[in-house]
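Only a single protein chain was left out; the remaining protein chains are all shown in position.
== subunit A ==
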Amino acid sequence: MSWATATEAEDYTGYYGYGEYDMSHTGDPRQDMEYERHYATHSYIVPEVIKNFLVYFQKVINQRDLLEIQNSYENGFNKLTDRFFKNTAWPEAEVVAPIVNNDKRFLILYKELYYRHVYARLSGGPSLSQRFDSYFNYCDLFNYILNADGPVPLELPDQWLWDIVDEFIYQFQSFSIFRHKSIGKKTEDEIELLKENPKMWNVHSVLNVLHSLVDKSNINKQLEVYTSGGDPDSVAGEFGQHSLYKMLGYFSLVGLLRLHSLLGDYYQALKALENIDFNKKSLYSRVPACQITTFYFVGFAYMMMRRYQDAIRTLSNILLYIQRTKTMFQNKTQLYDQISKTNDQMYTLLSMCLVLYPMRIDESVHSHLREKYQDKMNKMQRGDMAEFEASFAFACPKFLSPVPPNYELDNTAKSKEPFALQLMVFKDEVNQQIQVPTIRSYLKLYTTLPIAKLAAFMDMSDDELCTQLMCFKHKMKNLVWTKGTSGLDGEFQSASEVDFFIDKDMIHIADTKVARRYGDFFIRQFHKFDEIMRSLKAT
C-alpha cells in the first residue's frame, strides 16, 4: 500500500483536534491499551478459517472487487462472528497484523468492524480505553480518506459506508451518555482519563468530520444539479466523482440530520437535507437503513416544529415502505431488529401526530395503527398527559448534552436534562392545545352552532370559548411543505378533518365526510388470492 508506507497514521494528528492531547502524560490511553492488549492477547491463536477469511477480505479490498467485498462484509464477517465470536471480541489488530502483512489500511477497516462488534455484542459494552481507541481509529480512517492529495484507491459497498457514518455517530452518542453516568460506577482512573481528554469524542470533532466529508464530496452541489436534471459529475470535482466520497458525503448529510436532532436543533437538522428531494426516488436511496433513519428523524423534527401534516406524510410514507419491503430484511437479524424498533417508534410518533392533527392517511398504515395503537390514541385524545409522555419517551431519539459534565458531581439528574427539555417543550405544546380534541368532538356533531351553546357545553364564558377557538385555528394551521427540495419551506395550510369559522355569534362547521371504501379491500384480496394461486401452482 503506497499510502501505508508513505506516512504513518500518527502524522495526521492535529487535523481533528486531538493533536493537543499530551502524549507524555501518565494516563495516556494509548499506552495503557498497548499494555492491556499484550497482556490479554499474547497467547491467542487465530483459527485457520479466520486467517483465510482475513487474507481473502484484504485481497478483495485491495483489488477493489466491490461484489466480493460486499459478500465478505455482509456474509463472511457475520457468519464467522456467529460461529466464533458471538459474545467475545474478534482477534486484536496486533494479532491480525502479521496475517495481513501489516497492511495499515486494512487494519483500520478491520478495527472499524472490530470495535463495532465490541459495542454491539460484548456484554458490559466497550471499556473506556476501547472507546478511546475506536475514536482514534475513526480519526485514522477519516484522515486517510480526507487528507489525501487525490481520491484514495478504495471502494466500499454503500451499506458499509452508511454503517461507518452511522456507527461513528452512535459511538459519539454512546460516549456522551457514558460520561454522564453516575460517577459511582466509574473508577478513579477512568475519571482521571476523562478529565485529561476533553477532546475525546468531542462534539466539534464529530461535526468537523461530517462537514469535511460533505465539503470534500461537493455533495450539496451534486444534489442541486441532480434535482434540476443535470449530471452531478459535472460539479462533483475530483473527489466527489468517486463513489466512496459521494456516498460518504451523502450519508454525512443524514448524519448531520441525526446529530443536530440529538442536540435539539431541528432547524439545522432539516437544513442539512435541504438539497435532497424526498418526493423523488433518489439515486442515493439504495440503503434501506439510511432511508429509514432519514425519515424517522425528519418526521420527528416536523412533529416538534408543530408541522403535523408534514410529519404525518413523512412517517406514513416510510411506514408504507417498510410494510412493503419487510420481507427483504427478515434474514438479516440485526438489521431486522433495528428496523422493527424504529418501525414501532415511528408508529408511535404517527399516533401522537394524528391525535393532535386528525387527517386521512394510507389505508394499510391506518389499519395497523387502529389494531395496535387505538387504546393509546384514545387515552391521548382524552388529554391523558401520562400517555403522551410515555409515547414520547418511547419514540424519541436519545438526546445528548454536547458538553462534558463536572466529574466531581453526581450527574444522574444532569444526564436526563436533554431528554427532559425536549419532553417539556413537547408537553407545553400539547398542553396549549389540550382543549382542541374536545372542541372538535362537539363541532363534529353540528353544521352550525351558536357560540353561547358551545360555551355552555364547555363550561366556559363566551370570551373564553372564542379564545379557545382562535387557539384551535392557530394550532391547526401548520406550515406545510409544497414544493422545492428544502424541507424547511412551506405554506400555511389546514387539512384537519374538522374546520369552522365564526360569523357573528354563530360557528359554521365544515366536516369531512368519508364514504366507506371497498375497492382497496377487494383489490388487496385479489392480490392475496392471486399470490396463493401462484404459489400453489409453483409447488
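The definition used in the following text is that contacts are C-beta pairs under 8 Å (C-beta built on N, C-alpha and C of every residue); 3 or more make two chains touch, one makes a residue touch a chain; residues count from 1.
Keep in mind that, in the parts below, contacts and distances are computed from a predicted model.
Peer 1: Looking at UniProt, which of "Pseudouridylate synthase TRUB2, mitochondrial", "Proteasome subunit beta", "UBC-like protein" or "Eukaryotic translation initiation factor 3 subunit K" names the chain that isn't shown?
Peer 2: Answer from the record: the omitted chain is "Eukaryotic translation initiation factor 3 subunit K".
Peer 1: Among A:Lys79, A:Arg360, A:Arg382 or A:Lys398, which one is in touch with the chain left out?
Peer 2: Result: among the candidates, A:Arg360 touches the missing chain.
Peer 1: Tell me which of A:Met385, A:Val403, A:Leu445 or A:Ile532 is the one touching the absent chain.
Peer 2: A:Val403
Peer 1: Just to verify: which one of A:Val203, A:Leu335 or A:Ala390 makes contact with the chain not shown?
Peer 2: A:Val203
Peer 1: Identify the residues of subunit A touching the omitted chain, counting contacts across the whole complex.
Peer 2: Per the touch rule, subunit A residues meeting the hidden chain are 203-204, 207-208, 211-212, 214-215, 263-268, 271, 304-307, 360, 402-403, 417, 420-422, 424-425, 428-429, 432, 447, 463, 466-471, 473-474, 477, 479, 492, 494, 499-504, 508, 510-520, 523, 526-527, 530.
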